[in-house]
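Complex shown without one protein chain; remaining protein chains in place.
Take a look at chain A:
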């Protein structure tokens, strides 16, 4: 921040620093140096004083030394030529009898981030590694990493690496950890530091001597080690056991991750570890620092993906405090929703209700959405609360409640009557676009149950000219059309006006196209229109999909204890928003269906054992294997047949290769397909001798039941989508 008079200040300082009288008076000299650093801290460019500062480094006062070194590190990269002058002083200090001075000089010398430093620092570093004071060794070890980062592309010095590996046995714990850190940086391209059995056991035995930072990091390094057998595994686990309860949350979480990782093949041990660390995790959620509390909550959410019931009895710990920041409150609400059960539902809902009137609109809306999600299971209680909220006549609350109603009706049809009644008697309607869209959807979809629906809709149609949002206009169109199909007499006139306006005067292309589409549909006749426009009114099966399902630990353990769980913020909130916007459209947009297909197939292949195509199998090899192998499984699937290339292109994305098939329309029709997964090869014959049925015969080498199950489920889902695709065609 160069400000007026800065040049004067620098000049004045320069004059003072070079004044022999000042230099003679140590206290005055030092106060000027302090002044230089103060200006530097404030952002003033004082690099012009470099020479004078280098001179000041020759002192016995260690604080003055530190300040001068700091100065030199800051400006070294701007003035490399001058910095070289300082090197001699620094190298001399590296040989000082006082280990504090040696360490200080070495650390700062390594901090000069400028090219060509390597040749000067290499020798002091090597000497430092063998220093008798551990303070200097700590600095020297990290110095190796700094040296490497100065010239990342140079060849790695093998002897230095060996020396670092040897220093893993150093008596000083910080030296040990610094070695790991340095090796990790230096050997980054080769996959980082190697943790073999002796090193792993050594580190495990030293673990309790380390400070909490080091423990956390060593535990992370140990993720790389794979024990040879179960005996060794359990020895390691029992060594780690006390650290699960560490007072430092980051150590406890690191230990948990290592535990889960090591015990990947022992789900019972994993479950025990999760149970054991539930207490420290909960304790983190009550931590004094809110960031740690937040991190704790995020990790609890991860754990709950596998063990949704683990924190059931502790639900009160997730009640929000008044002064907590909203990012914590959002997380707590998500957790509370997941913890609801028959016993606590009344209390949780009462608590949630108090959040609905929070000053923060975002928070209030999230709370209302959360009540909606609880409502999928406990609809009656939640509807009472939501209806009560409408009486408050606050715009943001009304909007959120109406949106929640829409979702509720979609997920649990049994609420429909109650919701319609409430909407009917509602006096205050949402003002924002999302709320209006939700209301319109309800009006259109359930026009027969809301007697005043046409009058409400008319208000929106009359106000269309001043409406800006295209999405809202589309929603008005859809709602008007649906209502017309159910209550033609009352709606005909306004639908006519609406279509006329949208086709003749609307400037937004999407809205106009939609209006034209509806217009042409209506020309084809009412029955035709009804077939296209009206879809299912609800889909209760979706709520099963969106509610929490137990996932295996392996799904989340890889991102556990990183930034991942924290930045996956608002995941669930987004999901509900997404599903909400999706289902409003999908009755009209049947063409979207085809786009959905690849997504769902990918999900299937990822969920279980993943399949891969691997190398192609020649027809001869296939035939030979087919004849040798026993039939493993035979199954019939509904399938009405399709073109061979459609089948082939549908199977390819899920890694199933097609080898050969009989010409189309031939009966019996055959196809041979294969895939690989978990190191086995799956062969299958698809035989169709009945126009509606397909027999799948599966052979495998070597046998592996899980892969076969995965294969069949993938195949089935592909055939199913082909079936539905054909029907819609």
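One rule holds in what follows: contacts are C-beta pairs under 8 Å (C-beta built on N, C-alpha and C of every residue); 3 or more make two chains touch, one makes a residue touch a chain; residues count from 1.
One rule holds for everything that comes next: contacts and distances are computed from a predicted model.
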Quick one: the chain not pictured, UniProt calls it what, "Armadillo repeat-containing protein 8", "AP-1 complex subunit mu-2", "ATP-dependent DNA helicase II subunit 2" or "BPL/LPL catalytic domain-containing protein"? "AP-1 complex subunit mu-2"
Among A:22, A:233 or A:283, residue touching the chain not depicted: A:283
Please identify which residue in A:95, A:563 or A:638 touches the non-displayed chain. A:563
Using the touch definition from the top, which of A:88, A:118, A:354 or A:414 touches the missing chain? A:354
Per the whole complex, from A:249, A:301, A:538 or A:675 the residue touching the absent chain is A:249
Of A:208, A:531 or A:634, the residue in touch with the unshown chain: A:208
Kindly note down the residues of chain A that lie in touch with the hidden chain. 26-27, 30-31, 34, 37-38, 41, 43, 60-63, 66-67, 70, 98-101, 107, 113, 133-135, 138-139, 142, 145-146, 149, 172, 174, 177-178, 181, 208-209, 211-213, 216-217, 220, 241-242, 245-250, 253-254, 279-280, 282-284, 286, 289-292, 294-296, 299, 316-317, 319, 321-322, 325-327, 347, 350-351, 354, 357-363, 394, 561-564, 566-567, 569-570
